[in-house]
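Here the complex is missing one protein chain, while the rest keep their positions.
When the chains are written out, they are named A and B in that same order, and each has its own residue count from 1.
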Amino acid sequence: MSVPNVGVLGVGQTPYVNRRTDVTFPELVREGAQLALADAGVTIDDVDAVVFPLAPDALTGTGNGERWCIEALGAAGKPFMRVNNGGATGMSAIIAAWTHVASGEFDVVLVAGAERVSESGSAQSVLNKMWDVGYERPIPLNTITMLALSAVRYMHLHGSDETDMARVTVKNRRHAALNPLAHLRDEVTIEDVLASRTLAWPIKLGDACPSSTGAAGAVLVSERYARANGLDPAWIRGVGQNTETFWMGDRVGPKALQDHGDADALATAFKRAYGQAGLTDPTTQIDVAEIYAPFSSVELHVIEAAGLCGLGESPTRLAKGEFALGAPGPVVNPSGGVLCSNPIAVTGVARLAEATLQVQGRAGAHQVPGARTAVASAIGGDHQFYSTLVLSSDLEDIA
Amino acid sequence: MSTTTPTTPAGPKFYEQTWDLSYKHALGETTSRFLGALTEGKILGRRCPVCERVIVPARSFCDRDHCATTDWVEVGTTGVIEMFTVVYEPFKNLPAPPYALAYATLEGADTALVGYVRGLDLSDQKTAVAALAVGTPVVVKFSDSPTGTAADYWFEPAAGAN
Partner (left out) sequence: MPPGTDPPAPRPRVAVLAIRREATAREEDRSLEEMIFEVAHDTLADAGLSQATVGGVVLSGNDQSDGRVISCMTSAGPAGGVDSDVTMIASSGEHALAYGWLRLRSGQGDTVLVIGWGKPSEGVNPDYAELVSAEPYVLRAVGMNDTIAAALQASRWTDPATAGDTATVSWPLTADDLPRRGDVVVAAVLAVEGTFSPGRELAWVRGAGWSTENYELGARDVGAQTALDQALAHLARGADSAPAPSTWDSVEIAAPSEPAAARAAGKLGLPTHATVNGSGSLHERLAPAHIAGLDRLLAAAGSVGPGTGTAAGVGFNGFAGQGATVMVFGAPGTKEGVA
């Protein structure tokens, strides 16, 4: 069967901040849902099903916290399910909602969720409990160290340095300064980033995302629903997911399928989405990339996995000023990206939301002029679960 | 019933909760043997019959080929660093920094093993990072008072490595 067209009728995001003490978790979820529904011009009564993104329960402090949010969403009586693919959760939930619509069972599907990681007093020790019970728990691995290891490997493979990482931060902070919803909005210099304190070498505070509180949502619709109602949504043209081994130590050496320093398995996910979308040349056909990179080092290899430049080339391309607002060619993370706002459970939803605003020309001060085609991605687990999608402003062939 | 305006203050309140969940995880025969071998100063792997990788630490199945591993292989206690980090940031309920972690491929293994790297002065970042560079030879050290966990081994730079 041919791939059904699924539209993004509306998106919503709250501002991303350190903490919100004025609302409960369900109330925060409701804010994101209401923003998305209002943007779509529909109400919860029009919604046929709900997909809820929620990553580790332990960070919000309530087991199966999705069930607690039904009242706040007004979703009682609707088909409802929750996705948890770690950091990829938000985009996996979007792809799950896409699947709901593409199956022909539903016309209007709401994705809505929120994150308030600030309520967890010990996030990195909670996140140590994601490692293997027999072999890894005694070692203080966490989400920062696992990507510091990857960064070291990338530097080793491609001869890059800490300044190359810092350039990513400088670019994204400049973008975030133009995005009123972003969490970290102060511009920084390369020197600022290099002088910031080391968390886990080579990752410094300036290379790291914040822990953000916020909500995001999206409304996906079927093509027949859009046509019947004369609607003009953005269109999801292709989706692709992939998974690699959990064992980081299996991602090195001559017999490894993927290198922990690169993002080969993510490249496969992008290729799946591009194939579905009929996108053949990412370097010329993509206007905007909203890609998941919680540390500056990650953006380097995700740009390459997305096919926006060759393996190991992103540092020199960034040094030339490419991938930034105002430069020709694809712009990477015009919103400031995950590096400037990371509301874990909905970070992937935010990538879709930003991509949607871009292809519809609604991104305001951080708009990429004339953007029509965008790619978005997310990463979960220990650089393990990958979700990607291609979005465009209409249903014309991508050229 | 009548409408009423609460007289209690509206300011934000907090409710402290701790999840106190305890587990006794079954490790299975393969992991148990690996941990047991640490007390004898040995590092064990398992060979996959399909990709023929010697997988370390030992696992009972290969996730790439989705098949059971078949043979035990004792690998060497020397190897090289494949990736590393030095942690300088304190994380709540994790060890006090600084500490170094590395993945090293041991002699005869096809995958890398994670462990602490000890026996290094980490106070000067530049020196520490240089001493841990990818490709640096390391040796595995074993605890004199083993606990039966993966904390019973660690890496140290091989003599004359730097």
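FYI, a contact is a pair of C-beta atoms (placed from the backbone, for glycine too) under 8 Å apart; a residue touches a chain by one contact, two chains touch by 3 or more.
None of the values given here were measured: they were computed from a predicted structure.
Contacts of the undisplayed chain with visible chains (whole complex): A, B. Across A:Q34, A:N84 or A:N333, the single residue that touches the chain missing here is A:N84. Only one of A:V17, A:A38 or A:A58 touches the absent chain when the whole complex is considered: A:A58. Residue-wise, the contact with the chain that is not shown comes from A:N242, picked out of A:Q34, A:T145, A:T198 or A:N242.
Although one chain is hidden here, its contacts on subunit B can still be listed: residues 15, 17, 19-31, 60-61, 63-67.
In the full complex, the hidden chain is touched by subunit A at residues 1-4, 24, 41-42, 46, 52, 54-58, 61-64, 66-71, 75-86, 92, 95-96, 98-105, 107, 126-127, 129-134, 222, 224-225, 227-229, 240-247, 257, 265, 268, 272, 380-382, 384-385.
Definition applied: only the chains that are shown with their structure count from here on.
Chain centres here are Cα means. That of subunit A falls 28 Å from that of subunit B. Residue ranges on subunit B touching subunit A, taken from their complex, read 12, 14, 17, 19, 23, 25, 27-28, 31, 34-35, 51, 53, 55-57, 59, 63-64, 82-89, 91-95, 99, 101, 103, 105, 110-116, 125, 128-129, 133-134, 149-151. Within the complex formed with subunit B, the residues of subunit A that make contact are 21-22, 58, 61, 121-122, 124-125, 128, 133-142, 144-145, 148-150, 152-153, 156, 197-203, 245-250, 252-253, 255-257, 260-261.
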